[in-house]
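All protein chains but one are shown at their positions in the complex.
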Amino acid sequence: MVPHVTALPVVVPFITAAVLVILRPLSRRWVNDAVSIAGVTTVIVLCAILLERSARRPFAYWMGGFKPVHDVTIGISLSLDPLGAGLALFSAVLVLASLAYSAHYFDAVDGLFHALMLLFGAAMVGFSLTGDLFNLIVFFELMGAAAYALTGYLIEERAPIQGAINFAITNSIAGYAMFIGVALLYARTGALNMAQIGLALDRHGADPLVVVAMVLLFIGFLTKAAAVPVHFWLADAHAVAPVPVCVLFSGVMIELGVYAVARLYWVIFAGPMHPHMAALRAILVAVGVVTALLGALMCFQQRHIKRLLAFSSIAHIGVFICGIGLLSARALAGVAVYVVGQGLTKGALFMTTGVLLHRFKTVDEYELHGRGREIPVVGVLLAIGGLMLAALPPFTLFAGKSLLEDSAASAGYGWLIVVFVIASVATGAAILRVTGRVFLGCGPADAPGAGQARAARVTEEEMQDRPDHTPPMMVVVPVLLLVLTVAVALIPGAVPAVEEAAARFTDHAAYARWVLAGQAVHWPAVAPSHISAADVLYSAGSVLGAVVLAAFGLFGRPLRRRVPAAIGVPWLRALHTLRDLHSGHIGDYIAWWTAGTSLLGAICLLTLA
Amino acid sequence: MSRRARLTLFAIAGPGLAAVLIIGFRGLPAFGDYHDVYGLVVNGVELSMRHATDYVTALNFDVRAFDTLGEEYILFASVLGVTLLLRVMRGEDEEYRAAEHGMSGSSDAVRLAALLLIPSLIALGVYLVIHGALTPGGGFQGGIVLAAAPAAILIAGRYLELKVLCPTRAIEAAEGIGALGYCLLGLGGLIFASVYFKNFLPAGNPGQLLSAGFMPLNSIAVGLEVMGAFLIVWTAFLDQALLVRRRTGEAT
Amino acid sequence: MTVLQIVALAAVALGGGAVALTSDPLRQTLVLGIFGLTLVFLFFAFQAPDVALSEIVVGTIGLPLIVVATLRKIAEQERTRPSDEDAE
Partner (left out) sequence: MSFLPYAVAAWLFGVGLWGVVSSRHMVRTIISLAVVQSATYVLLLAIGYRSGGQAPIAADIPPVAKLVDPTVQVLVLTDVVIEATVSALLLALVIQAHKRFGSVDPSDLRPLRD
């Protein structure tokens, strides 16, 4: 009934990593590449099998055979539903893509890089599959340990060290907050399995203890997801990590934080929070809106392309948090589709940036002015990516965004559509502006902000030599990712299948039944949503808006001078303040973290308990 | 933000966070009033099924063995990370003279003490590792004690002899074999008992060394890994502190 | 709650405060070691010998060794190049 291979997607990369380390003195670069790629490919096959099985019927796999007796369990389960399994598959695909990309990208330190990437992948897969709250945190910490080291990979540089330190400290504190959350829930329910905790809380209802536990767990995962105001680490870390690692950070790691919030809500807190759904929805949507707008604003400000992409990820995370916060199955389906499209596109964009870094040793937009003309193919990729981010119909990001917009409208949050459009316009426009400046030589070649230019240059030995020759793999992989972005939502039945999966994911009562009792649950068929004319209109508008905004970014300097000082000066001052807040000082970040946590806690205690 | 602004923000937010925590903690049962099922179920299961007597180790290596797997690989990943981050860079040399210079000054009596310390640490470590399922201790604690045994050479001021005694590559291989072994023991469960991490060895008599099914083997695998892990981390840091120097007359 | 537990908790609270409020890192390492011992004491008082044993090995050997090595490395680097801080 339950596939025997269920544990293997986590175990295979563990074994592969250990073997790589044992054989490190003997192995050659190509052996490391081949072994790690083979390991990840196995994981992909296994995840695909599990996805297929769980789509037919979700199931729990009990480690060591410690099955629950009368709904009480002491064992650890992997609880597989199609959304979790799909996310595991998606993580594995991105790991494969970045390993393939890095095979010709840089001189990886003999095997250590590969082993860490495998462990990172294993952690993401385990995180998506596990049904045990504490196990979830173990995988969170494993993901962290591998990610901190990978961020600081380029030890010859300043920025990666600082980025890794801020990343590690912020995420560790988030982890401790989650430990306290788990402790509170364990004290209340005597359980660590998420389904069992949810079942126990259904009987108790919400009280301050449950609310505080929820706040601590949510803030922990929102820190991973980089929600405002606990997002500060992200730009530091994503701007400096090696490109193949950035692909995983932006493409799937931070999205896993959002996934965990959704999972915890629907499995654990949906029962006690049911009477307060409207308030919780308002709180989460507010967090999402602030995150999306700040990300969009900061994204368009950047000239350091990797930092620009990092802030565009924050904008998208804001959109995802809004989607989760709507607390409906359809919005969740929208987020799932959007995550896949965004992850693939963002991965391709980071890889494209990697080509620029490889060839010109800088990712500063102004320094690269017009220099991209020698590699027009890369420019085409960048432009396509920009249009995708602007939600060009009828591709994957558009499909996800339409679902989100429909469910926002039907939840009475129609104004959210404006936020979604702003996020699409700003992130798309920023990429199109870079394309215009770097590959077409549009706009001026100089601008204030020499500090950022210096930071964008590299002196390290990250790359292999021969920069005038771009290895074909570095173009092939992003092309494949963009092809997937185009294709996924166009596969007949793909989006309805995600809607089906989201409906199962959000069925709080059924989850406890299929996990703890192993019962088959019969869900009613979900009527697939249809794309309305309004959706196409919004997206056409956002693509157009992105093009116009990009043009403004390139040619708008004369226009900007005409803005009256009464508006222009305070606006610039506000932008400056905002930029200064992203100071890189870990003390600042933790002070903001504390402020965000206590604010969220206070609001939740006042409205939800 | 200025230092002052930062501290002011925290002065407001910190007490707020403390208040949120306290409000949450007030819902906890009074200290000492624990009466939940999980622990009691475990206590029953482990003694009756596995004949393990230390329930903490039993949970670690049996019921929640999968958590321990994750935990072992957290350690493994951070050892890889430390190795990666503390690698010798361009413009740096390992100066072997510096080490002896920096560590000299130990008297003969201290050296003798260190020499005597080593076998007792090894004995203690081995005891902790293999008796994990019976008495307090287990692979993790025993592993660190075992790692401390060669590190005791430091007290004698002979860092380079530690490096000769424990060549990095060999230690790294030992660590990898420990981590791999733990994975494979889980796989043994899948092969012989058709579930990952299911015990596939006889339970034995409670209190005896070879009881508690595969737990002693798990403990040994973890012990090997932890020993290797700590030795690698320690030597990586000590290398930096004692050996690695910037090449003189050269910018970074 | 026994007197032993109250004493242990008070010691941990004071020790934790002392660690976080000491600003000189070398002295802080020493205070951290003492704080580790108060935690060990607390773990025994809470009937957690396995955890106490872990804390002994991590808190008295595992961590201090690398903290001291780090401080030593930093001190050595401060000695050998006091002037060229802005070198890149």
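Just so it is clear, A, B and C label the chains in written order, and each chain counts residues from 1 on its own.
Heads up, the rule we're going with is that a contact is a pair of C-beta atoms (placed from the backbone, for glycine too) under 8 Å apart; a residue touches a chain by one contact, two chains touch by 3 or more.
Keep in mind that this is a model prediction, so the values were computed, not measured.
By the touch rule given at the top, the unshown chain touches A, B, C in the complete complex. Considering the whole complex, the residue from A:143, A:159, A:390 or A:498 that touches the absent chain is A:159. Panel shows chain A; residues 134, 138, 141, 144-145, 148-149, 152, 155, 157-159, 161-162, 164-165, 168-169, 172-173, 175-176, 179-180, 182-183, 186-187, 192, 236, 239, 304, 307, 449-452, 455, 583-587, 590-591, 594 of it touch the chain omitted from the view. The chain not displayed touches chain C at residues 1, 5-6, 9, 12-13, 16-17, 19-23, 25, 28-29, 32, 35, 39, 42-43, 46-51, 54-55, 58, 62-63, 66-67, 70-71, 73-74, 77, 81, 84-87. Mapped onto chain B, contacts with the missing chain fall at residues 3, 6-7, 10, 14-15, 17-18, 21-22, 25-26, 28-36, 38-39, 42-43, 47, 53-56, 58-60, 64, 67-68, 71, 74-75, 77-79, 81-82, 85-86, 89, 134-136, 140, 206-207, 233, 236-237, 240, 252.
Operating definition for what follows: only the chains that are shown with their structure count from here on.
Chains joined by the most contact pairs: A-B. Farthest from chain A, judged by the mean position of CA atoms in each chain, is C. Our note on geometry: chain B versus chain C, Cα centroid distance of 17 Å, whole angstroms.
Taking each chain's centre as the mean of its C-alpha atoms, chain A lies 36 Å from chain C. Across the assembly, chain A contributes no residue in contact with two or more other chains. For chain C, the set of residues touching two or more other chains reads 88.
On chain C, the positions that touch chain B within their shared complex are 1, 48-54, 57-58, 61-62, 65-66, 69-70, 72-73, 76, 80-81, 87-88. For chain B in complex with chain C, the touching residues are 31-32, 54, 56-57, 128, 136-138, 140-141, 144-145, 148, 151, 230, 233-234, 237-238, 240-242, 245-246, 251-252. Listed in rising order, the residues of chain B touching chain A in the complex are 1, 3, 6-7, 9-10, 12-14, 16-17, 19-21, 23-29, 36-39, 41-42, 45, 62-67, 69-71, 73-74, 76-78, 80-85, 87, 89-90, 169, 172-173, 175-177, 179-180, 183-184, 186-187, 189-190, 193-199, 252.
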